[in-house]
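Structure provided below as structure tokens; questions to follow.
All protein chains of the complex are present and in place, except for one that has been dropped.
Take a look at chain A:
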Amino acid sequence: MSDTLEPQGDLSSGLSRRHLLAGVGGILATGMAPAIHAQEKVVLRYLGTAVNQDKAIADKFKADTGIEIQYVAVTTDDVTKRAVTAPNSFDLIDTEYFSLKNIVPTGNLKGIDAKKIKNADKITPLFTKGEVAGKKVGDQGTAPKKVIFLEGEKSKKFATSPTQWMTLIPTVYNADTLGIRPDLIKRPISSWAELLNPEFKGKAAILNIPSIGIMDAAMVVEAKGIHKYKDKGNMTKAEIDLTIKTLIEAKKAGQFRALWKDFNESVNLMASGEVVIQSMWSPAVTAVRSKGIDCVFQPLKEGYRAWAAGFGLPTTLSGKKLDAAYVFINWFLDGWAGAYLNRQGYYSAVLETAKAQMEAYEWAYWMEGKAAAQDIKSPQGSVIAKAGSVRDGGSYEQRMGGIACWNAIMDENAYMVRKWNEFVAA
């Protein structure tokens, strides 16, 4: 089936690209300067984490449309900080859904008009309905469906049912779990509880981003049967106390070798063997593996902690730049970028268009959980999985269907951060 679809896919994406190009030209022609000159001048300042700020994406987009992307790479926390304090310092924001609880009430983001997004109705139902393959997935924490729609373009409130105005158009998402060094652990790992298992004393690590780290800790607390949360992503003060207490006890017993804050730290901890089990991000596991070190992104019986990021527009954006931002978002959902991200182990928002840009064997490996028919290469061309290997966590449906909770901002966030500092100081 894909054989017959592929050429069509190519054709249509080619056409639409030309379409877009003409569109940009038309938009720009209404401006003062001749289209050709104006085209060169549009520069979108793209604020986000480095996760999908890839040079290849910016280059390809510029080649396709003439619009330049200028990356402003900061940490997740800093994205929120800038969105709240300096909304004029960017033209396009790439942030996580859980941050919206802090950003939207400031009125610094405007609703994205779904009618102007060509593939809006093809965005995976995981975002709009919280479903994977027709089945509901866990919605503890800040599940995207809770915050994806606004009541109106300028609204500061989330809508409870779908509207025309979207807060973020999803870019990438994934479900996180523990990363392990099977060569150093030498036995199967199947539960989050293992993170605090004294067997790995001095060889475990946890994420030092409080709002995410506490979720991982909550997964452990539940797995150990200490407590069952009503919503891990929105704990009561007592639950926060309990979770932090569990962490402090483990820390005092010498459980943690280190805490990590950024991607590279987690890669180094794992690659150097300082740590054999830790909460980890999927591409970080790939990075360890690309050094020739055995590392597994271990599926666990309690499920995954999911996260999702998307594009948002600052309220102040208007005119040429606003149009260019829409061009970029449409281009991003059009398949090339999606395929590029899928090949790195992330998931793209519109699966259909990404599939059209991927080889059948690639799609089978990355998305269907099948054994690789040929060597799987990263977008940069290095082999990251040999023919015959299977992706950790299986297919898209298995992995995203196994979501237990989403990264979140709690109502008691301020209290949680304070308690987290207590954990670090203990």
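To be clear about the criterion, a contact is a pair of C-beta atoms (placed from the backbone, for glycine too) under 8 Å apart; a residue touches a chain by one contact, two chains touch by 3 or more; residues count from 1.
The working rule: contacts and distances are computed from a predicted model.
K.L.:
Select, from "Nitrogenase molybdenum-iron protein beta chain", "Protocatechuate 3,4-dioxygenase alpha subunit", "Cytochrome C biogenesis protein" or "ABC transporter permease", the UniProt-recorded name of the complex's unshown chain.
P.N.:
"ABC transporter permease"
K.L.:
Kindly state which of the options A:Arg45, A:Lys60, A:Lys81 or A:Arg289 is in contact with the chain not pictured.
P.N.:
That would be A:Lys81, which touches the missing chain.
K.L.:
Quick one: which of A:Thr160, A:Ser190 or A:Ser272 touches the chain that's been left out?
P.N.:
Hidden-chain contact among the options goes to A:Ser272.
K.L.:
So one chain is hidden, and I want to know which residue out of A:Gln374, A:Gln398 or A:Asn413 touches that hidden chain in the complete assembly.
P.N.:
The one listed residue touching the chain not shown is A:Asn413.
K.L.:
Over the whole complex, note the residues of chain A touching the chain we left out.
P.N.:
75, 77-78, 80-81, 84-85, 101-103, 105-106, 202, 208, 210, 245, 248-249, 251-252, 256-261, 265, 268, 272-274, 409, 413-414, 417-418, 420-422, 424-426
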